[in-house]
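Starting off with a structure, shown below.
For this depiction, one protein chain was excluded, whereas all remaining protein chains were kept in their positions.
Order of writing sets the chain letters: A and B. Residues in each chain are counted from 1.
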Amino acid sequence: MIPSPFEYELADSVEQAVELLGSREGAKVLAGGHSLLPMMRLRIARPSLLVDVGRLHDLSYVREDGDRLLIGALTRYHDLANDPVLQERCGIVAHTASLIGDPQVRHRGTIGGSIAHGDPASDMPAVLLALEAELVVRGPGEERTVAAGDFFRGVFDTALGPQDVLTEIRLPALAGGWSYLKFHRRSQDWATVGVAAVRADGGARVTLTNMGATPLRAAAVEQALADGADPAAAAERAAEGTSPSSDTQGSAEYRRYLVTVLVRRALEEALS
Amino acid sequence: MLTLTDGGGVVHIAVTVNRERREAEVEPRQLLVYFLREQLGLTGTNVGCDTSSCGACTVLLDGESVKSCTVLAVQADGHDVTTIEGLADGDSLHPVQQAFHEQHALQCGYCTPGMVMAVVSFLRENPSPTEEEVRLGLEGNLCRCTGYHNIVKAVLAAAEAQR
Partner (left out) sequence: MTSVGQSVLRKEDARLLTGQGRYVDNLGAAGMVWAYIVRSPYAHARIVGVDVSKAREADGVVAAFTGGEIEDAWPGGLPCFWPVSDDIKLVKHLPLATDRVRFVGDGVAVVVAESRAAAKDAAELVEVEYEPLPAVTDVAEAPADGAPQIHDDAPGNVAYTWSLVTGDVDKVFGDAEVTVKERYRQQRLIPAAMEPRGTLCEVSAAGDITVTTSTQGPHILRTAFTLVLGIPEAKVRVIAPDVGGAFGSKLDVYAEDVIAITLARKLGRPVKWIEERSEACVATIHGRDMIQEIELAATADGKITGVRTLLTASMGAYLQAVTPGVPLLGAWLYAGCYDVDAYDFHCTGVFTNTTPTDAYRGAGRPEATYAIERAIEALARKVGRSPVEIRRLNFIDSFPADIASGLQIDSGDYHASLDKALEVLDYDAVLAEQQKRRDAKDTKQLGIGFSTYVEMCGLAPSRILGALRYGAGGWESLSVRVLPTGTVQVMSGTTPHGQGHATTFSQIVADRLGVDVGDVEFLSGDTAVVPTGMDTYGSRSLPVGGVALYYASEKVVEKARKIAAHLLEASEDDLDFEAGRFSVKGSPDRGMTIQETAFAAWAAHNLPEGLEPGLEATFVYDPPNFSWPAGCHIAVVEVDTETGDARLHRYVAIDDVGNVINPMIVDGQVHGGIVQGIAQALWEEAVYDESGNLVTGSLLNYLVPSAAELPSFELDRTVSPSPTNPLGVKGVGETGAIASTPAVVNAVVDALSPYGVTDIDMPTTPERVWRAIEAGRG
């Protein structure tokens, strides 16, 4: 319950955070803390230094930028779920935010914090992948932009280097339908399987939560749709290329089955 | 593998707790819940798990429910915290506390402070909820005694009373 000891620095700016992260081996960024602190309390994570970016309030925003929406990395799930612009122009993100954790978690957890954590059971990464979002990263060098498809590399492994700070998420405004279906046993639980579907030219982009080490693009489903298959037929191919794990929420075999049901339902919702 | 850091050192924080400014030296690893319980002696906020699952430790941070086991005391520096001890107005219970009493929404009482604080926050955000919204709104708080039936009734009654 009590984390092992660490040092603590409060960052006044992103630049300072980057600098502080370089000051010690094993330094970690602390945002809302709802991904990191649970692991630290169980002493699974033992950072040497926490660099608290939680006071960089100018990183909390949802802005319109033409056809794009810009989300500050420190925007809390609660704020995303209740943001009228987001609800209107990219409802999938607001909706998915409302499904994460519980109200207390959403009052603290930030989109950037959980994206940077790289947990394959986390919902928002699959949504960002389906939206082909861009992630803005500040590190020791120039600010850079990473496509969501390149960002997630493995379990708790992302494109972020040890000194990198995620600052912004850039999304397209959505014109068409969308769906995010989260299957879980208790409301507060992580997804057994999650499916995001976004209507796109000639079909849909479909992505999967917790079907592998990273959020996955259901490429076979997308291809089938592009080839003219109906949602039910396309969904049959949802497990192709996935490598889900087995745990107390379900075996890999069940997940590979379940994902076909959820993809069909998500497509029906997004394409209706 | 243990990698104890030199970690020493404490941080000075000032937190407004139940309308009173409190200053203290805390270890960076001090969790808000233990800061409240052990440094300020406010033991009304209970600890029921170590995985941010049960909600027993729920307090209000700047008026919004948070799990105080998942907030570092240093993160609360400069902020406003309300605990169960700060909810009643003198001798008169807060409408949520009163509704919990009248609807028998507590048995052993261990989850109750966190449950009440979660409800206070929930009703601020949604003053006229449906039963289904109440149930979803309490997804982060576990109770082992009541089966939630009377808790849900109490939340609906408190919403009515506050209108």
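Keep this in mind: a residue touches a chain if its C-beta (ideal position, glycine included) is under 8 Å from a C-beta of that chain, and two chains touch if they have at least 3 such contacts.
Worth saying up front: this structure is predicted, and the values here are computed from it rather than measured.
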Residues of subunit A touching the missing chain are 1-2, 4-5, 42-43, 183, 185-189, 192, 247-251, 254, 257-258, 261-262
Absent-chain interface residues of subunit B come out as 2, 4, 27, 29, 34, 37-38, 42-51, 53-54, 56, 83-85, 87-88, 93, 97, 100-102, 104, 106-113, 116, 131, 134-136, 138-153
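Methods note: only the chains that are shown with their structure count from here on.
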Distance in whole angstrom between the CA centres of subunit A and subunit B is 27
Subunit A residues touching subunit B in their complex are 1-8, 10, 26, 30, 33-34, 37-38, 40-42, 46, 48-50, 52, 54, 78, 101-105, 107-108, 186-188
Subunit A partner, complex, touching residues on subunit B are 2-9, 11, 27-29, 31, 34, 47, 50-53, 55, 58, 61, 64-67, 69-72, 74-75, 118, 121-122, 125, 136-137, 139-141
